[in-house]
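With one protein chain withheld, the remaining protein chains of the complex are depicted in position.
Here is chain A:
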């Protein structure tokens, strides 16, 4: 992969100056980004995954608007819908009705549909932002290690090896447990979200760092880098203008594949009670609450579980598709 990706520029020029004649279109040179996009377009399964991801992001963004439409707020209690004897919802399947599309929670009677929508905000936010944190740290340190080599490379590589061998979930929980209750002016749920994003991102960067380092190691010996250097290009120019564009493809692939893992980690943390604090809705926290009722009200457990499953599956399908599209040598 020697030529940089031109995905953005092709897209822009295509809009700005439509091809004047059909003949010109036929012999159009295709950039790597364009080739990858064409390949992705043929992958139906990945496209479905991508569509679901897009839908989930939209649902997360517009959760307040959607709940306003259904008229159910995530923290609104409906104790009248709860059977006082068993404290489970009245009616079949956990109280599913036209008003409560996915039923209500046991005991409190809060609307599950609204809580699932708001839970999507937490999952998607933490999943994306922690992946971005990992990409930023990983790209910077991976590039430094690969480009400069020597003791810097040895140090960064050792740190990466070490972090990868750490019992991560345990360290993430420990780190979260010592974090203060207010940070950078944030309190309550805000702090928990910020801490989760930072900590999950911190433990994710070695995965990106290793890939970036390997890429830079092989790229820096290429002729075009030498050419740039012989033309008098400075280090900063070579790093940002010559190397970085060629790292976009692998970074995109690993970031897409990292998001579902991060979503699972967030859900696990909330399941264990160290994630977001109640009453903020989170899929993991809903599942942990549902453990008490799995015999009497199985729907309460199935709904958030399926939500996590669909989300993670969609991201995985899309991520696999992006990988295959950007890396034709892949074995699939």
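Criterion: a contact is a pair of C-beta atoms (placed from the backbone, for glycine too) under 8 Å apart; a residue touches a chain by one contact, two chains touch by 3 or more; residues count from 1.
FYI, contacts and distances are computed from a predicted model.
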* Structure fact -> Per UniProt record, missing subunit out of "ABC transporter permease", "Sarcosine oxidase subunit gamma", "Protocatechuate 3,4-dioxygenase, alpha subunit" or "Response regulator receiver domain-containing protein" is "ABC transporter permease"
* Residue of A:136, A:154 or A:169 in touch with the missing chain, whole complex considered -> A:169
* Asked: Of A:56, A:276 or A:290, which one is in contact with the hidden chain?
  -> A:290
* Structure fact -> Sole touch to the unshown chain from A:32, A:141 or A:308: residue A:308
* Structure fact -> Where chain A meets the chain that is not shown, the residues are 162, 164-171, 173-175, 177-180, 183, 260, 264, 267-268, 271-274, 284, 287-288, 290-291, 294-295, 298, 301-302, 305, 308-309, 312-313, 316-317, 331-332
